[in-house]
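The complex appears here without one of its protein chains, the remainder shown in place.
For reference, chains read A and B in written order, and residue numbers begin at 1 within each chain.
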Amino acid sequence: MARMKFLCDAERCIECNACVTACKNENEVPWGVNRRRVVTINDGKPGERTISVACMHCSDAPCKAVCPVDCFYQTDQGVVLHNKDLCIGCGYCFYACPFGAPQYPQAGNFGTRGKMDKCTFCSGGPEEDMSEAEFKKYGRNRLAEGKLPLCAEMCSTKALLAGDADKVSDIYRERVVARGFGSGAWGWGTAYQTKNGQERDQLRERKQGQ
Amino acid sequence: MLIKKSAVAAGGRHLSRSLSQTVGAVTGATVDRRAFLRGSGLAAGGAALAATMPFGMVKKADAAGPATAAAGAPIKQLKTICTHCSVGCTVVAEVQNGVWIGQEPGFDSPINLGAHCAKGAAVREHAHGERRLRYPMKMVNGVWTRLSWDQAIQEVGDKLLEIRQKSGPDAVFWLGSAKHSNEQAYLFRKFAALWGTNNVDHQARICHSTTVAGVANVWGYGAMTNSYNDIQKSKALFFIGSNAAEAHPVSMLHILKAKEQNNAPLIVADPRFTRTAAKADEYIRFRPGTDVGLIWGILWHILENGWEDKDYIAKRVYGFDDIRAEVAKWTPAEVERVTGVPGSQLKRVARTLASNRPGTLVWCMGGTQHHIGNNNTRAYCVLQLALGNIGVSGGGTNIFRGHDNVQGATDFGVTSDSLPGYYGLADGAWKHWARVWELPYESVLARFASKELMEKTGIPVSRWYDGVLEAKENIDQPESLKAMVFWGHAPNSQVRLPEMKKAMEKLELLVVVDPYPTMTAVLSDRKDNFYLLPAATQFETYGSRTASNRSVQWGEKIIEPLFEAKTDHEIMYLFAKKFGIDKDLFKNIKVNGNEPLIEDITREWNRGMWSVGYTGQSPERMKLHMQHQATFDKTTLRAVGGPCDGEFFGLPWPCWGTPEMKHPGSANLYDTSLPVAEGGGAFRARFGVERNGVTLLAEGSYPEGSPIKDGYPEVTMAMLQKLGFDKDLTAEELAVIQKIGGEKIGAVSWTTDLSGGIQRVAVKNGLNPPGNAKARCVAWNFPDPVPIHREPLYTPRRDLVASYPTYKDTKSWRLPTLYKSIQDRDVSKEYPIILTSGRLVEYEGGGDETRSNPWLAELQQDMFVEMNPFDANNAGIKDGQMVWVEGAEKGRVKVKAMVTERVGRGVAFMPFHFGGWYQGQDLRSKYPKGADPIVLGEAANTATTYGYDSVTQMQETKTTLCRIAAV
Partner (left out) sequence: APSDAPPVPTQIEGVNRGDVWQAVRTGQTVGVVSIPDKKAAVLIQSEGEAWRALRNGPLSQYGSWVLGGIFAVLALFFLLRGRIRIDGAKTGKTIQRFNAFERAAHWLTAGSFVVLAVSGLNLLYGRFTLLPLLGPQPFATLTHYGKLAHNFLGFAFILGLLLIFLLWVRHNIPERHDLVWFLKAGGLFSKGVHPPARKFNGGQKVIFWSTVVGGGMLAFTGVQLIFPFSFATLAELQLFQLGHAAIAIVMIAIIVAHIYIGSVGMEGAFAAMGDGQVELQWAREHHSLWVEEVTGEKPGHHHSHGTPAE
C-alpha cells in the first residue's frame, strides 16, 4: 500500500496560497479554520522562502499519542485521521503537533474550542467513504475517488507534492539534480518519519548540541 | 507531473450525488440553483456546526429524506477559463443539475497543467454569490431601492436618451471591461459606435496601454511576443517591473522550470524585493520611475563590450545608431546617480544576458504606469533587439498582460482611440467596419455628432472625471461628460479618487453594470439618478477570451446567471432596443429572446479582424481545441496528432485567413524560422518602406520559405498582381476584392479584403501578410522618438529635474494635460517618500469580487502600507500601527504600517485592491444590503496623484510622493 506524504519544495513555492484556497474549496472549510497555511521566512529579505504546511501525517503521530479520547487513527496509506464524534476539543493535539496542524472552529474560551479539524489528506474520516456525513464533517474523500489532495494538484508551481512517498521523492530528487544545488524541502525529513523515533532523537540531540 | 491515480469508475462521486440530495431535500422535487446556494450555505455552515457540536451529536445530514429527482443525476465536467488574470488557466467545473459542486484541476491545459493561484483555486465560490448584487437597484433619496429590469432599462434608457438629446452622444462615457468575453467586448465597441461616440474605453488604458502603443510602434503588434510556455526554453530570464509570483502566479510554473532545467539565471529589477525577486539569482533594486536609465545602463555595457548581435541588428533593426547616441550618455556613473544601481552590478547583468541567449524579457505594470510609460516599453524592446532576442523561441518580450481578457478587449478596440483590430478611427477604418457590419457608412456617421468627432480620439478612462469637471470650453467636444456607465470596471483603480468623487457627484447619471456594486456604489454622496444593474460573470455565460499569449480559449457556461443577473450581451441588447439601434447592432447576429447568439458574434468578428489575424478562430475550431487540450505539447503549444494536429493551442493570433484555411496560429511572433503558413512571421511593415532615404524593410531576413529573400511592404492586391500571385485568387474572392476596391483594386490590402483571399494567397506563397520590415528603434511620431528618461512629475530628486525635465503642458485626448506645471511645484520637502503601488496575489483589481470571496478575503484582512524600517523609525512608527499616508495632492488614507525591508529607504508601497473606506471613514453602511464585500479598506488611489503618459494617457500609479505619519 502506498505511503502518502506531502513535500513542499521551497525553491518553488511562491506563497500564492492556491493550496490554501483549494483546500477551502474542496472541503468547504469555514472561515478561521486553516487546514493548510503558507508561511514565509525571512519575509522581504534575500533568502525569503515560503512553505506550505498542513498536517504531515506523521508516523508515530504525536497528536494521536496525546489524545485523551484516543480518537485518531492511521489509515493503511499512512494518513492520520480522527473521529470528530469522539473529539472533545481539548486542544492537546495542537500542543503536541510539531506543525500546528490541528485547528478549532472557535477561539477556545471556557473550553469551547469545538471539534478539532485538520487536513485529512483529502481522505475524509471514519464515515462511509464519500458519504454525505463524511463530507459534512471532514470534507471530500478524494483518495477514495481515486484522486490526490486538491491542494497539491492545484499548486501553481507544483511546489507542493502529495502522493506516494516514493514517487514524490523521485520527482523531488530529479529537480534537485537539475538545479545543481541542494535545496530546502519541507517534507518527511522534517516530519517524524520513523516508528522508533530516530528522527526525533536526532532533532533533540541537535537542539541540545546548541 | 504528479502521480494521478486513474479516476474511479463511473458514479464515483457519491458525495456529489448525496450533496445534491441534500439540496433536493431542502427544495422538494427539483433542484434549482438558488436552492443549491442555500443548500451549500448549509453545507458550509454544517461543516462548521458539526465541528462545534459535542461529540456524538454531530447533526446527521438532513439529506436522509426520500430520493429525489436529483439523486443520481449525472455530473458534467465543464471547462472554462479563470476569470482573474491573463495567464488563462483552465477551470474544470463539476456541475450537477445546474449546481457547481466541485472544481478539478485542468491537467490537460497546456497553459496551466492543472495549476492555479489562490484566485483560480477559489473561483467556485463565485457561484455561491453571497455578496453579489442581486437585482437592479436605484438610489432614491440616498437609499438603495429595488426595481425590475424593465423599469431599470426604461429609466436609465430614457435618461441617456435625454442627455444625448440635450448634450450630444459624446456626453455619455461607456466604460467597458477587460472582463468581457471577446464577443461581448466586440459588441460593446460596436454598441458605443452606434450610440455615436468614441468615449468608450476599458482597463487596458490604465494597464498596458503604454505597452500596446509602445511595442506596436517598434515592431507592429503591441502584445506578448511569445508565450508563458515558451519561457521554458529561455536561457536567461529578465523581469523588470513584473511581480509574476503574485500577479501571474501560474507563469512561475514555466519560469521556474526554465530556471531549473536550463539553469537560466533569473534577474529581477524592481524597486521592491518581491516574491518574484525572492526566487531570483540577481536582484536589482532601483528607484521607481527610472527604468529608461536602468535599461540604457545595461545596454551601455553591452555596447561598450560589443556584445550586441550585430548581424541581427543589421538585418532586422532600424535606427539603432540613434540608440547608440542616447545610450552613450548613460555611463555607469550617471546610471548610478539616477537609478541608484552600481555599475558593477549592471555590468554583471549585461554579461549574464549577453552570454545566455536567447533570453526573455518580461515586464508589466512597473514599466507601463508612468508618464513616460511608452518610453519604458520601447527601451525594453530595444534591449531585446540589441541582443537579437526577438522572433526566436526562448526569447521575446513576454509582456504579461492583466485581466483575463484584457488582450481580447484591447484587440477588439474597446478603447477611445480605435475600432476593433487596431484599425484606428480614420475614415477608412469606419468604412471597413461598416462593410463588415453591412451597414451603410452614412448611417453609422449619422449616429455621431459630427464626422470630426467620429474620427477624433475620445476621452480615456484615466481622465473621465476631468471630462466631467473640466470647463466645457477647455474640452474638445461640445459638452462635458454628463453620464458615466461603469460596465465591468471598478472606480478605485483610477488615481485621484477625491477628484473622481466630485465628478461622480456632478454627473447627471451614474450607472454601474457589474456583478458587484463596486466602490462606485459608496464613494460619492449622490442621492439619485444612480443605478446598479447586476451583470452575470463569465461563469454564467460562454464565449472566447484571449490569454496574454494571444491564445483564444473558448469557455463554456458553468451555471445560469445568479439571482436576477443578466449577461452583458443581453443587457446590451436591451439597451440597444431601447435606443432603437438593435436592428443595426444585430443585423447579422441572431437574437434568441433577449439573448444575442454568441457564436454569431464570433463569426462576425471573424469577418472583420484581418489586421490581427483574428479571422481563423471560428467557434468550432476553438471548441475543438478546448476539447482536445491534452493533445498539445506543453512547451511548444503545438498539437501532436489528434484533430488539431500541427496547430498551436488556442490559435494564438495572428491566425491568418478564414477558418477554412486552417492556419495554425502563431505561437511566437516575428519568428522567421517557420514558414508563415506554419506560424512564422516577420516584423510588420507598418511605418512605410523608407525614411529619410533609409530602408525600413528587412534586409536579408525573411520567414522560412519566403519567395522574396528580403524585406517587403504590407501585402496588397497590387503586390499580388506584381508577383503574379493574384491568379491564385478564386472568383468569389476576386469579386469581393473588386467590390471593396472599386476603381482602385490594387489598394485593397490584407486588412481590408473581406474575402480573406489576399491573406490566403499571400500565406500560401510564403508571404507574411503584414510585410517584412525592420523593427524601429525610433518612433518618429512620438513625443520622444528615442526613448529618454524624464523625472516623474512628483520626484524627490529635484536635482535631476533640470537635466531630465518632463514635457510641456499640452492638450491631448480632448483634454488639457499638465506636465511641467505639476513638476515645477516642489513638494519633496513635505512629501519626502516615494509612493508606489501594486498587487497582492489574493485580490484582483479594485477587489470587489475577490474581497467578497471568503476563501480569499480571509487571507488579507487589512489594508497596509509597506515602509522601510529606516523611514518607520524616523517617523516613530511601529509595525502594525495605524498610519496616515497622505499623497502629494492631499488625499489621505488610514492604513496599517507594515515595516519591512521589502521596500528600500524612502519608498513606500500600497496594494490597490482595497476599497470601501474613504479618508478614514468606513463606508460599509452605504452598500446595498448584503452586497458589501467581506473585507473593506482604504483605496490606495485616494492618495495617488496626477500624471499621464504622453502617448496613451496611462496614469502614473507607480511613482508619486507621500508622507506617512502615525495616526
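In the analysis below, a contact is a pair of C-beta atoms (placed from the backbone, for glycine too) under 8 Å apart; a residue touches a chain by one contact, two chains touch by 3 or more.
If you're wondering where the values come from, they're calculated on a predicted model, not measured in any experiment.
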Chains in view touching the one left out: A, B
Residue of B:Glu130, B:Glu162 or B:Asp281 in touch with the missing chain, whole complex considered: B:Asp281
Sole contact to the chain not displayed, among B:Gln77, B:Ser355 or B:Gln921: B:Ser355
Residue, one of B:Ser480, B:Gln860 or B:Asn941, that touches the chain absent here: B:Gln860
Residues of subunit A in contact with the chain not shown: 17, 32, 34, 37-43, 46-47, 49-51, 53, 62, 65-71, 83, 85-88, 90-92, 94-100, 107-111, 113, 180-184, 186, 190, 192, 200, 203-204, 206-207, 210
Interface with the undisplayed chain - residues on subunit B: 54-56, 263-266, 280-283, 305, 307, 348, 351-352, 354-357, 842, 858-861
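Everything below uses one rule, namely that only the chains that are shown with their structure count from here on.
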For subunit A paired with subunit B, centre-to-centre distance based on mean C-alpha positions, whole Å: 37
Residue ranges of subunit B in contact with subunit A within the complex: 2-8, 12-15, 18-19, 21-22, 40, 43-48, 50-56, 58-61, 63, 102-105, 107, 113-122, 124-125, 245-246, 249-250, 252-253, 256, 260-261, 263, 273, 275-276, 278-279, 283, 841-842, 854-856, 858-859, 866, 900-902
Residue ranges of subunit A touching subunit B (in the complex, touch as defined): 11-12, 14-22, 24-33, 43-46, 48-50, 84-88, 104-106, 112, 114-115, 117, 129-137, 139-141, 144-148, 150, 152-158, 161-164, 167-168, 171, 175, 178-180
